[in-house]
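All protein chains but one are shown in place.
Order of writing sets the chain letters: A, B and C. Residues in each chain are counted from 1.
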Amino acid sequence: MGSMISNQHSAKLFVASLPFDRRLYRQDIACSVAHVRMLARQGIITDKEAELIVMGLGAIREELDKGTFPFRPEMEDIHMAIEARLTERLGPVAGKLHTGRSRNDLVATDTRLYVKDAATQTVTAIHDLQSALLDVAQANLDVAIPGYTHLQRAQPVLFAHHMLAYFEMLHRDCARFRAAGAEADVMPLGSGALAGVTYPLDREFLAQELGFSRISDNSLDAVSDRDFLVSYLAAAATCMMHLSRLSEELVLWSSAEFAFISLGEEYTTGSSIMPQKRNPDMAELARGKTGRVYGHLMGLLATMKGLPLAYNRDMQEDKEGVFDTVDTLQATLGVFSGMVRSIRVNREATARAAADSMLLATDVADYLVGKGLPFRQAHGVVAQVVRHAQSQGKALNELSVEELQRFSTLFAPDVTTITLEAALAARRGHGGTAPRRVREALAEARKRLEACRG
Amino acid sequence: MGSMISNQHSAKLFVASLPFDRRLYRQDIACSVAHVRMLARQGIITDKEAELIVMGLGAIREELDKGTFPFRPEMEDIHMAIEARLTERLGPVAGKLHTGRSRNDLVATDTRLYVKDAATQTVTAIHDLQSALLDVAQANLDVAIPGYTHLQRAQPVLFAHHMLAYFEMLHRDCARFRAAGAEADVMPLGSGALAGVTYPLDREFLAQELGFSRISDNSLDAVSDRDFLVSYLAAAATCMMHLSRLSEELVLWSSAEFAFISLGEEYTTGSSIMPQKRNPDMAELARGKTGRVYGHLMGLLATMKGLPLAYNRDMQEDKEGVFDTVDTLQATLGVFSGMVRSIRVNREATARAAADSMLLATDVADYLVGKGLPFRQAHGVVAQVVRHAQSQGKALNELSVEELQRFSTLFAPDVTTITLEAALAARRGHGGTAPRRVREALAEARKRLEACRG
Amino acid sequence: MGSMISNQHSAKLFVASLPFDRRLYRQDIACSVAHVRMLARQGIITDKEAELIVMGLGAIREELDKGTFPFRPEMEDIHMAIEARLTERLGPVAGKLHTGRSRNDLVATDTRLYVKDAATQTVTAIHDLQSALLDVAQANLDVAIPGYTHLQRAQPVLFAHHMLAYFEMLHRDCARFRAAGAEADVMPLGSGALAGVTYPLDREFLAQELGFSRISDNSLDAVSDRDFLVSYLAAAATCMMHLSRLSEELVLWSSAEFAFISLGEEYTTGSSIMPQKRNPDMAELARGKTGRVYGHLMGLLATMKGLPLAYNRDMQEDKEGVFDTVDTLQATLGVFSGMVRSIRVNREATARAAADSMLLATDVADYLVGKGLPFRQAHGVVAQVVRHAQSQGKALNELSVEELQRFSTLFAPDVTTITLEAALAARRGHGGTAPRRVREALAEARKRLEACRG
Partner (left out) sequence: MGSMISNQHSAKLFVASLPFDRRLYRQDIACSVAHVRMLARQGIITDKEAELIVMGLGAIREELDKGTFPFRPEMEDIHMAIEARLTERLGPVAGKLHTGRSRNDLVATDTRLYVKDAATQTVTAIHDLQSALLDVAQANLDVAIPGYTHLQRAQPVLFAHHMLAYFEMLHRDCARFRAAGAEADVMPLGSGALAGVTYPLDREFLAQELGFSRISDNSLDAVSDRDFLVSYLAAAATCMMHLSRLSEELVLWSSAEFAFISLGEEYTTGSSIMPQKRNPDMAELARGKTGRVYGHLMGLLATMKGLPLAYNRDMQEDKEGVFDTVDTLQATLGVFSGMVRSIRVNREATARAAADSMLLATDVADYLVGKGLPFRQAHGVVAQVVRHAQSQGKALNELSVEELQRFSTLFAPDVTTITLEAALAARRGHGGTAPRRVREALAEARKRLEACRG
């Protein structure tokens, strides 16, 4: 039926980065404005020239903001596009803009400004999701569910305790994004193409103008360092890993078999063929997008492997994966904040599941330990009791004291004090699922979140 | 300086695939046309209805071809967009289009059509590059260069022999892309959402109409199988690995230190700051893009891991990485075909390098073997000779027979027959670098390429 | 508490490959034996010398088989270890073994022999698992379960149909491992270090002796090609992806919530603390090991990226990941064969789940289509019916015809013919889940498996 794919690429397009680096125009212009001001302060260009160029750049920024900037196919990247436009507007004086700098240090600076900002925004989006987790935990403080290991029912936990586990993961994520932002917070301008520049630039002034905390210490390193991007991507991969775990649980809990929760209608979609379906598509997509972010991390690591100093054009490939990661994270975190808030717990189903007496088996063993049996032996006794109950089709708490005593004479009538409520309450150590403890942890988490949000 | 990044995503956009799956519109309409014709043949809809729908789809395809199709933000994917447009044009009869099919089997079929076509195009692009390699080999049949292992000069080889090594790699790549295309060549339509459909569809007719060789054997598998995408990506990763190796060599050979070649001016770029530079940017970018393709492979594998049957929304993430890989490969292969043809060998530099007498050390050892010394001992003798020559600052062929005889009495005046030309000619076994052999290999390669292009 | 980790590595150990390449000793000795025989046939060494060396190698192989070979730390790799041992036994004549070959072509040949063999074994292990899937399908031919998309109940399917989906995946895996084996089936010996050799070797004879189908065509490529390893790893990653999906389902189905199956006791383990647990550890581990295999694929691709021709020492890193992958696959496939056979379906639970009337919603829509309503409208009607039933807390099949007619006058008393059995039977097209069709597919699968096993 003929070819359905057309080759949309030419050699010219192959090297062009404009289609994606135009996203950096605000950063690029900010760098140029600061650079020009500094050049004037240092007497490298005149104040008049600086004023002209700064005004020209301001006008170009407006064009870009409004979408009226005349992009042309022959422009290779955003820096050249802006300089070319400046030349159209100002004539030869525009040629002074590039004095004492290079695309190598400029693009590194643009990208660092971008990542600093992205890290801040990601942290804000995480805070929103953390806040949503605390809200849904608070609203369901009385709900117990089975805790699982190996997806087998293990011991009862509070639903809120489970939500707080994700709060902790996201708390660590914040720290990693902040660290990535801090790694980006070093200014390369003044490194030139690779060796430094022959002009008496004031790098500290530049850093201050652009909001950087410090300047780079080695020009070769400054133009070829992409560690801060790897660190952002690694933080993003870890964060998506966490979201993929939460996604998995939302999908499980939304199934007919678990039925612990329902998600808000706007977070599920219908089927093109099965009218009864409410699919947790957002959670699934988030889980799926984890692969995409992992891939971007792997891609950048592979790209950077074995490159000699200093700049190599391979490094132009550093941006698209990072941009896509920032977008993916922002979108996923944003959707999760709403989706988590939309969770409605099906208390009938959770109560039924939490009432499974097998969840109390550990507590029965601990009961025997309390009567003096070493834990390992107690564990063995309860294993026999469990097998007996299963063979009789009985719940653990349906066994009589007499039946129990067949397995150990340590069992006494007080064994009936082992209940769901008692099991929860007994795990009262720091980090445990006892209701009192979870309420404390929730309050503590709110405080930590406030402090973090500053 | 305020936030420079804006959050462009909403929950609605989060699930939408239209921004990228619109690329599949030709495939999607082809599927619908075939499906509707089949429905009429089977009496499931009337011929009249079929005619109407087919005409409507034709008109929509024209709109899409011309860019006049009214895309609307509320459209989730290309299938729904087309069906909605069809409903606007035809009214309720359009609702018959989706009889006996599901988005699950439809999107799988669209994607398979795409990959079949992409594999064919990739193979064609590889053939072009293979042809370029043969041409540049042919044009430089008389050029010898040092062969390297560990980037140390090892033994002399013909430049053409080196080019033919890449021919072989690409030859294997073709086979892998063909295999990926063959994997894609199985039609899922008729699998419904997951279980098959309740209508008496003629799947064989559908396959024939759409150019598929066979139909899928299990409906659950058919809607959840993405192996053919993994196989395409794995073939692509391997092909990019090869291109990254060639890139590395083009970069090395273009350096001042090697200076073996120059690339056509359109395949190099200048520097924003250093006026003397001619940078091999295309080769570097191709090397860098290898990471991107690796990342897409890893991303899809991660996404598919641990998904239960059958379709899960995670799988919507299968497309963007594949589309980007197809584009990247087409662009890279296209650029390489031209770039390879633009290679001009700097014969002065290659001749100087190939004349390095250290390249003949193995031949000296083989000479001693010819005189009866076991190879391992001969190797030892020559190692001593080499150290002696180096300490004297002499080339191997500047040592006199007397000097050589200090290391082994087997050396005789005929040792002077060991020359670059003799060394090349001696490697005359199949696959060796002897000029006669390389000419044969070149002719053979042309024949294989012709046969392949069929 | 002091350092708990000790640095076990020295510079010497850093380059040594003996700790892992000793696994290749059988292949290495086979190559040497064939090489020596060939050298004698070609008159490069005498028959007497050949006989001595072959006998020596035989004795060394025995030492290695028995574990009495004296490995010494100063030995760098298995080839050198064997040659050194041969020298101890035979004296200088052992030095003739390495005539006309190099470690570069030798190690490539050893590795190819290994992968050829590994691919065959992997295919055999896959066949065993396929056979187990057919057996468990056969034994449970009467079991229906809900089919899922998005982990939501969608339409009923036969359990056997579900098992056959995995049969199909594994069938494709076999083809990929065979292709990888075929890629490995090319003999590099005679390529020397990189350029061919100066001796009149009979490469075809060597290939025949070693069981290779053909010889390599370009010496540079032959010593630097690792595509066959990438292909094996990509096939392995895809196969593990399939096993991870089956693992996920076994874990889900073993949960208290699904309870569709129980796994044989030898395929579950207990808990160190919770006496009631039977954890599906093997399935979980298999799912986890998927990451390991993905990592090996990514590792090799990264290692090979951007390497100039011909051999580079980086390539020594090609082996450990492949060995570990072969072991992981063999172990995982072996465990799965037993585990799948140990599946006991809990028919009470599956029957209860399959009886969920929501699984029939698509069939109700198809019923309306049969009465003349376009599918899209029918879908809309049934969506309303479903919402009504849910709001009433009724199953779909608990709605009276009168209730249904409120939503469409097309409903008639024959709507009661829509049952689980009817829904299954109706999906009778090729690939569908109708019992008759599944029985045919099962028989067909057995034939395909037989044919494959040859």
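Just so we're on the same page, contacts are C-beta pairs under 8 Å (C-beta built on N, C-alpha and C of every residue); 3 or more make two chains touch, one makes a residue touch a chain.
Here the structure is a predicted model, which is why all the values come from computation and not from measurement.
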Candidate in contact with the missing chain, chosen from A:C174, A:M358, A:A383 or A:A434: A:A434
Residue touching the undisplayed chain, where the options are C:T269, C:N397 or C:T419: C:T269
Contact partner of the left-out chain, one of C:A175, C:L285 or C:L410: C:L285
Contacting the left-out chain in the complete assembly, out of C:A193, C:C239 or C:I261: C:A193
Touch with the omitted chain, as defined above, among A:T111, A:N312, A:T325 or A:S342: A:N312
Missing-partner contacts on subunit B, residue numbers: 146, 148-155, 251-252, 254-258, 270-281, 284, 298, 301-302, 305-306, 353, 356, 358, 361-362, 364-365, 379-380, 382-383, 385-386, 396
Interface with the unshown chain - residue positions in subunit A: 83, 87, 92-100, 104, 147-151, 154-157, 161-162, 164-169, 172, 176, 179, 183, 190-201, 203, 215-225, 227, 230-231, 234, 237-238, 241, 244-245, 247-249, 252, 287, 290-291, 294, 297-298, 301-302, 304-313, 362-363, 366, 369, 374-377, 379, 423, 426-434, 437, 441, 444
Touch residues of subunit C, complete complex, unshown partner: 1, 3-5, 7-11, 13-15, 26-27, 30, 76, 79-80, 98, 101-104, 113-114, 117-118, 120-121, 192-193, 210-211, 266-267, 269, 271-274, 279, 281-282, 284-285, 287-305, 312-317, 320-321, 326-327, 330-332, 334-335, 338
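The rule we apply is simple: only the chains that are shown with their structure count from here on.
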Chain of greatest Cα-centre distance to subunit B: A
Centre distance in Å when subunit B and subunit C are each reduced to the mean of their C-alpha atoms: 24
Of all residues in subunit C, the ones touching two or more other chains: 148-151, 154-155, 252, 298, 301-302, 305-306, 362, 379
